[in-house]
Each structure stands twice: as structure tokens, then as C-alpha cells.
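With one protein chain held back, the other chains of the complex are shown just where they sit.
As written, the chains take the letters A, B and C, and residue 1 is the first residue of each chain.
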Amino acid sequence: MQYNWKGCVPTVWDTVFPYLLSGISVGGQYALIAIGYTMVYGILRLINFAHGDVFMVAGIVMVYIAASGLPLWLCIPLVLLITVGIGFLIERVAYKPLRSAPRMSVMISAIGVSYTLQNLVLYITGGLNKQYPTIPWISETVVIGPAKTKLVTVVTPFLVILLVFALVTLINKTKIGMAMRAVSKDFETSQLMGIKINNVISATFIIGSFLAGVGSVLYFTNYPTVIQTSGAMPGLKAFVAAVFGGIGSIPGAVIGAFIIGVMENIIKGLDVILFKAGITSGPLGLATFSDAFTFALLIIILVVKPTGLFGEKVTDKV
Amino acid sequence: MNGEQKLQTPQEVKNVLRLENITMQFGGVVAINNLSLDVNQGEIVALIGPNGAGKTTAFNCVTGVYEPTNGKVYFNGRVIVANHPNGKMARQYGGINGEMYLKEKPVVHTPDKITGMGIARTFQNIRLFSSQTAFDNVLIATHLRRTSNMLTATFRLNAREEKRNREKTTELLEIVGLSDVANEKATSLPYGKQRRLEIARALATGPTLLLLDEPAAGMNPQETDELGEFIVDIKNRFNLTVFMIEHHMNLVMDISDRIYVLDFGKQIAEGTPEEIQKNPVVIAAYLGVEDE
Amino acid sequence: MKKWIALLLAVMMIVPAFAFADDMPVVKIGVYEPASGDSGAGGKQETLGVQYANAKTPTVTIGGVEYKVELVMADNGSSTDKAPSAAQQLVSAGVSVVLGSYGSGVSIAGSQYFKDANIPAIGLTCTNPQVTAGNSHYFRVCFLDPFQGTVLANYASKELGASTVYCLGELGNDYDQGLITYFKQAFEGLGGTVIKEDFPTGTADFTSYLTNASMYSADVFFCPVSIAYSTQIIQQAAAQGLEIAILGGDTLDSNVVADADKGTNVKVIITTFYQEGANAEFDEGFKAWLNENPDMLTNNGGNDVISAVSVMGYDGYYMALAALQAAGSIDGAAVMAALPSVEIDGVSGHIKFDDTGDAIRTSAFVKTVDTATGEWLFVTEQTVD
Partner (left out) sequence: MKTTKSKAPMIVTIVVIAAIYAAVFIAEQILPPTSMLFTVLKKGATYALVAVSMNLLNGFTGIFSLGQAGFMLIGAYVYGIFTIPLEARPQVYQYFDGGLVQFTVPLVIAMIFSGLAAAFFAFLIGLPVLRLKSDYLAIATLGFAEIIRAIFQWNGLGPVTNGSNMLRSFPTFNDFNITDGQGNVTVYLSTLVPFIMSGVCILLIVLLIHSSYGRALKAIRDDEVAAEAMGINLAHHKRLAFCVSSFFAGVGGAMLAMYQTTVQAKSFTSAMTYEILLIVVIGGIGSVTGSVLSSFLFVACSEWWLRFLDEKQMIGDFEVPLLRNGFRLVVFSLIIMIVVLFFRRGIMGDRELWDLKFSGKERKRRAKE
């Protein structure tokens, strides 16, 4: 089939740039969620299936708090505080009692929490999409090169790098950070060494939820609709990112998230890019596989290099 | 195979297991360093050494749990494990006379294959199937020599085989003296009985070589003595060769034909119990320090 | 203890639920609509029309006996896997006729259950031809997608002067895919070019699809998707400064969509069944009713702008009453037999079924959003020759 293309775009860069921009933005938001996954996994060896839903709940809480008429500068800290509280509570209620249970039980509990949070939000919202409040400044439209976008797109990567820097400093320089590193190396021994395991785990969940809260503000400013299932896909993708980067490694999770975000958007635009590059003569419908691609990547990574880009190899003792 | 071996005269020495230049490295830690040893038909050979000397690692290399960094394992004259590093590490492991193993293909078998060849083992930290009864623990091990496939097993077309396996299991439990607890959960048994059950389970796979990893651990002297008799008894009854790791020196000196001593992954001595008892190196490194 | 609980549960399984009888005999009308999920907002607005009609006319005389009309609601969750149990719920409640659903997919998914139980169903806004084709029990009061697709294609080509249209639909959504297919047929028939892409369910990030549209140099962005996705698309289009018009089908006719477009530069054009102002009496009554019931106002998206789907719900209810009267019985089979010959003068025009059970409709309203006020503006009434 011949297509009648009007206009022409001069360079490959101009074609690819808008997708890169979208990818970096969404990648940064995935990164903030992925850190929560990777830290919890590093310490508890648990895939916290509910983490994506904590992210979604942060969005819903924002919707309701903003609707109550509080000024926005007060809303955001309040949302972060509540999100942190929810993360803390989930750990205490659903994971702590299962500390000595088999890993499968804890994972099932995590799935249960995810199910509960989604249903709770479904009940509260009545199953309808909620409009995320507009946050001034970062919602403004800016023009970068050939693309037009919200300012949040540009802010996100910088904010992510800043937060990761702060987090790495926290982990390397403070006492609680040292305790975290110890616990993630050897759970039992650090317990014997007098580290208050429960405090460390709580701290992990608090940090993870805080970052998920920040991520939710950025994410929903870009894509301003919240529904009970809003957290599921970003959550899964952030998890894939964490695995990709090597689970347990914070820089790994961040780099993995940026890669996933960019790749996903490139796939969405691949038909266009291939066409513009003169490789194909018409659309192939590849955008259909934008989500599937992420999971295919996950399976490939797990099979080829299960430890991810930056993960450490662990040998089981017989 | 058993019938064939019975024909051999006791004087004839036939090699059953040979380790050749086995080295096992975990990261930078060398757990076994160039270990070579032989176990011959009908012998009871003990591998001793202080904790962390690499004894269990040696077992794991033989049974396919670990892939050694370098070296070969022969079973009845056939190579069952072989690996040689390439690249920079190759120079470090130059082979017997310094020449490199060039272009030799590594031989890797999963543990079940090696068990299938006739090597059965027990574990230092007992690994019974916790949710199963003592009877089922042994019965599971008979699965290896099955002739049925999944479909015939599902549709119960293998009734005769199933019956035979159950009879064999009953017999084995009787031999190890656990008939009365056959229907108890394996993990609810006392320690000594669990050890015996592990041996019965290993025997159910139909081995010619039995690897025992600290079979007397946690036993009192009387139990240990009984165990020694028991090991000799099953060795004769099933025409086995036994290779064992043990810390109880009385047991080792009583029943072993030969002993290998390992320290920090290296073999430091080899010989009959009398020789080992007199060996100054062993006394210095092991017996002198750690009296049991 | 455990045994007793088990026994109790077993008893509960066998004993059917008790029904409480009223003085007046009751005829039940099933409302098979999504109250949650992607189409929840639309389903609720459609239900509002039915509820308003029911509030206005709560009784009906059938065969000389006055019956109280009871609405039985079942939430199909906008999803084809929840649809069967919702449909079955209506069937076991003993409804005489079913209204709904918003969304063609769930309508098709529930269809077999109504058929097996000999209960007729009246589709209100499900426009996919598959809903009624080959069925004698499914009727519908709205127009069909082949018609709507043609109207939209004509409008895009003639009024908007488009030669390339970028179409975006949800993967696995019968409505989106069907309407795009018909649009494509019609538009290519007019000599235009159509590029079609799909997004997976649950997508929130449409920025790259919008980029695709401009990369393909499309003149129109056609996205007949559910309200949940269309609001996202419009807002992201605004942020990206999309200069071409967004074209949509009847699903976009909602004040939620209009609100999303308020204050932006994105031009949104849709086809729909009804334009506010066409029937002043209905408009006033409906608005007054909404404002009296805060719950209902919330279900309408927080304000009293009338959505066309509510009108269709209203007309559907009267169609059902007319059928019940014509049948002279509350038996589903009798109502089904009576339906083909029923005609009413509804708010959305005269409704009469053709041989497949579809209302004969010859025109659609084209509306656009006034971005300053967030209200729907009437553009034209489009017919197809």
C-alpha cells in the first residue's frame, strides 16, 4: 500500500527526539517506583506486589485532599506523609506477621494487599476515573527542540537524579543506611549483631513509599487520570526495571527504569521511525506490543543474565 | 551389574571412583585444591579433616551439585565430571605435568544422572522430604529405576512395578530397622532414625557406590558403634563400595580400609587407619588440635 | 464448629432467596450497565436517563392491571468477563426486559444469557452491528457504527478537509475497533489515507501516539475510545500542543470530556444522538431532577449538563413500557414478540425498528466543545445519502 505523506521531517534525530523525551520522563517516574521494589527485595527478598498500588493510592489521596480545598503547597507534603504512613502500615500489618513463614506466603500476602487496595479505591471512587489536580509550574507547557511538552517531563529526570543522590548518601553515610546494607547482605547475622531488623525494614518501606509518592505526583501530572488500576502497569514495569538493573541495586533500578521507559516509547513510535528511515514502507502495528515488549525483555534478561546489569551473584549453600 | 561384580575375586583391585586434580574455587576462595584420590571396589574409604576443609565440597563435585573449576572424576573408569578453565585461569591449572588440557570438552551431568549411574549419597544436614512419611521418602527414591512413563503411571498400568517398589521399600525399612515407624512423618523421627532413613533412601536408588556425609553426626558413642556395624553390614549385603566423611574418629578407625585427610582444601595424608594415626602431619594439623 | 459453618453454607446454596411481595404487582426491568471500569462514567449517565424516566413514570398498566416498575441494576464492570454474571443476575431476578449496555462488547457478552432465558434486550447506545445481527432478542434504539463511521468520514473529509487521518483504538475493545473499521472503509472510499494504531488496555501515556499522529502528518486524530481514555488523550494533546482536531464517536459525548477540554486549544468534534436544547421540556425536567438528587448529580459528573446517553436511556425505558403494554403480559417471550412492531415518539426522535431490530435512524448530531466554557456546541445535523 502506498501512503501519501505530506510534509517532511529533516533528520532522524528530529524523529526520534520526541519519543526519547517521553521515554526519559516516564522512565524517571518508573525509577522512583523501582527503587521501592529494589530496596524491599534487597532486604526481605520479597516482590512487594502492592507497591504499584501504593503509588496509585498516593494519586487518589492527592485527588481527595486537593478537592477538600487545601492549598496545593500543603497538599503535596500531606500526600507524601499519608503515603509513607500507608507503606509503613502495610508492612506492619501484612508482612511482619509472616516473617518466619515461607516466601510464597509473603508473596501471596502482597498480592492480597494489592487486591485490597484496589478494591478499597474502587469502593471509594465508585469505580470512576478521578481527575488529578493541576499542579502549577510543572504543568506548564514548554518547547524543547522539535517537541512540545509539560515542564514536568523536563523536571523529572533531574529530580530523580537528585533524589537518588540523596538516597545513596543516606545509605552510605548514615547509621540506618549502614544497617540497611548489613541486613541486605545477611539477614540472620545482622539480627544477631543487634541490628533492630524491624526498624530497618520499616525505614525501607518508608523510603520506598516516599519515593513512590513523589513519583505519583510527577506521573499523574503528566497523565492526569487516576483509577484503581492505575498503579498496576507502572508497578509491573518498574519491577521489570528493577530486575533489569539487577535487583537490590539502586543505580541499577534507576538505569533500568530509564532504559525501559525509553524503549517502550521507541516501540510505540517504531513504525514511524522505521518508515522515516526508509526501512519499511508502511505501518506494521508494532505499537500493539509496547507492553508485551517490556515483559519479553524481562524474560530475556532473566534467562540470559538473571542477576541483571548490576546485581550480585548469590550461591546457594548445599 | 551386581552379578558381574560378585564374580570378581576379592584380591582383584578394581577402581570405582577416581578424583583427578579436582579444584573448586568460589570467587577468590579455593575450597578444594588439586585433590586426587581413589576408591576401590568393596572398600570403605573415609575422608576426614577439620571443619571447612572442603570435604562436603568434594562430595558435591562428585555428585554434580557443583561444577569443579578444574579436574576430572572417573566412575568405574568412565569420566563423569570434567572441567577446565579457559583464558587467564587456564595457566593456573596446568594439568598433571604442567601441560594444558587443550580443547578438552567439559563433562557436566546433573546430580540425577550421576545418581542414575549408581552413586547415591546422604547429606550432612539431613535433607529428608519433610511432608512425607518415612515409607514415602524411601519409595520416592525408587522412582529413578522406573520403567513406566507419566501416562502409564497415571492410569495405573504400572501396578506390578509399583508393587515391586513397595515391597523393596518395606524390605529396606526392615533392614535399617524402621519398619515400625514407616507411616510416621519423616521429620518427626528422632535424629538417629532420620540418619538411617536417609541411608535407606539412598539405597533405594540402587547404587554401587554410597557416599555418606557425616552419618554419625549427633550420635552418642553407643549409637555410633551400632552405625559402624550397620554400614559394614549393608556394604556386604548390597555389595557396595562406601566413601564417607566422618568426624567420629573411633568409627573411622574401626571400619575404614583407607583414609584421606584434607586440610584447607589440600590433601595432606593418605593411608590405612594405622598409618594415619601415626602420621605426624595429620596429628599436627588435625588430631593434635581437635581431639574428639 | 467448622462443620456447622460448612453446613450453613451448603444450606444457603440450596435455599433460593426470598422475595418480598408488595401490594401492587411488580414488573421488573433490568438495567445492564457498567457502574465501574473504563466505561463506568458513561454507564452511570445512561442509567440516569432510565432512572429519571422511572421516576417520572413509575407504573405501567399491562393487560388492565397496574404494575409498579422496578429497576434491577447489574454492574457489568465494563468488562466482558464480569458481564456473564451480571447478565445472569438479571435473568435470575426475573426481569421482563433488559436495557443496555453502554459499550458494545459487554452487550455481546451478555447477549447469550438473555437469549437462553427468552428475555428481550434493548440496546441503548451500543452501536456495533454485531449486537443485533443474527439475534432476534436484541433490539436497539440508537444508530449503528457503519452509519456513524460514514458520517464521521464524510465530516472529516468534507468539512475538515482532511486527507490523512490517524486512528487510535483500544486493543480488545469491540466498539473502538468496529467504528474505526467502518470509518476507514468510508474514508478510504472518499480517497483519503488512514493510519490505524492500537494501545493496550490500561495505557495512561499517550504522548508517543500523539507524536506518531503528527509524524504521519495527519490532519485529524480519530479516537473513538471510552471516556476514561479520551480525557487523557485530550489533556496530553493540549500539553503537546496538538494542532489538529480530535474526532470522536458517541462515547465522547459526556460533560467529563468537555470539562477536560475546557481551557485548552484542542478542538474536539464528535457525533452523537442528541443535542441539548432539542427538547426543552425534557431538558428542564431532567436538570431539575438531577439537582434534587445530589447522588444523581455526582453520577452525572458533578454538573447538570445533559449527555446524549441519558436521553437514550430515557427513550429506551419508554420503549420497554410500550412493549410491555403491547404484549399485555410481563412474560419475556411475549414482550420479545411485541417489540418489533412497537413505535414511540421519543426525545431523540421517532423510534421504529427495522428487520434486524435496529432503530431506523437517518441523522446524527455533530457537536464540538466550546473550550472557553466547557460546554457542547451544536455544529450540524449530518445525514448520509
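FYI, contacts are C-beta pairs under 8 Å (C-beta built on N, C-alpha and C of every residue); 3 or more make two chains touch, one makes a residue touch a chain.
As the structure is a prediction and not an experimental result, all values here were calculated from the model.
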Name every displayed chain that the left-out chain is in contact with. A, B, C
Selected residue (touches chain absent from view) among A:L21, A:I65, A:I86 or A:V113: A:V113
Checked against the full complex, the residue among A:L98, A:V142 or A:L274 that touches the missing chain is A:L98
Which one, C:V27, C:A109 or C:V268, makes contact with the chain that was left out? C:A109
If I consider the whole complex, including the chain that's not displayed, which of C:S85, C:N293 or C:Q325 touches that chain? C:S85
Interface residues of chain B toward the undisplayed chain are 63, 65, 110-113, 115-116, 120-121, 123, 127-133, 135-136, 139-146, 148, 150, 153-156, 158, 162, 165-166, 183, 201-202, 204-205
Positions on chain C where the hidden chain makes contact: 9, 12-14, 16, 35-36, 73, 75, 79-81, 83-85, 88-89, 91-92, 94, 105, 108-109, 111-113, 116-117, 129-130, 133-134, 169-174, 176-178, 181, 198, 200-201
Need a quick check: the contact residues on chain A for the chain that isn't drawn. 45-47, 93-94, 97-98, 101, 103-105, 107-109, 111-116, 119-120, 122-123, 126-127, 232, 236, 239-240, 243, 285, 288-289, 291-292, 294-296, 298-299, 302-303, 306, 318
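Throughout what follows, only the chains that are shown with their structure count from here on.
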Find the chain most remote from chain A, comparing centres computed as mean CA coordinates. B
Indicate, using Cα centroids, the chain positioned nearest the centre of all protein chains shown. A
Could you please state the distance in Å, as a whole number, between where the Cα atoms of chain A are centred and where those of chain C are centred? 35
With chain centres taken as the means of their Cα atoms, state the distance from chain A to chain B in Å. 49
For chain B, residues contacting two or more additional chains: none
Listed in rising order, chain C residues that touch 2 or more other chains are none
Help me check something: in the complex, which residues belonging to chain A touch chain C? 3-7, 9, 15, 18-19, 22, 26, 122, 126-129, 131, 139, 141, 147-150, 219, 222-225, 227, 229-230, 232-234, 265, 268-269, 271-272, 276, 283, 285, 287-288, 290-292
Listed in rising order, the residues of chain C that touch chain A in the complex are 35-37, 40-41, 44, 77, 163-164, 171, 193, 195-200, 202-209, 211-212, 215-217, 227-228, 231-232, 235-236, 238-241, 256, 259-260
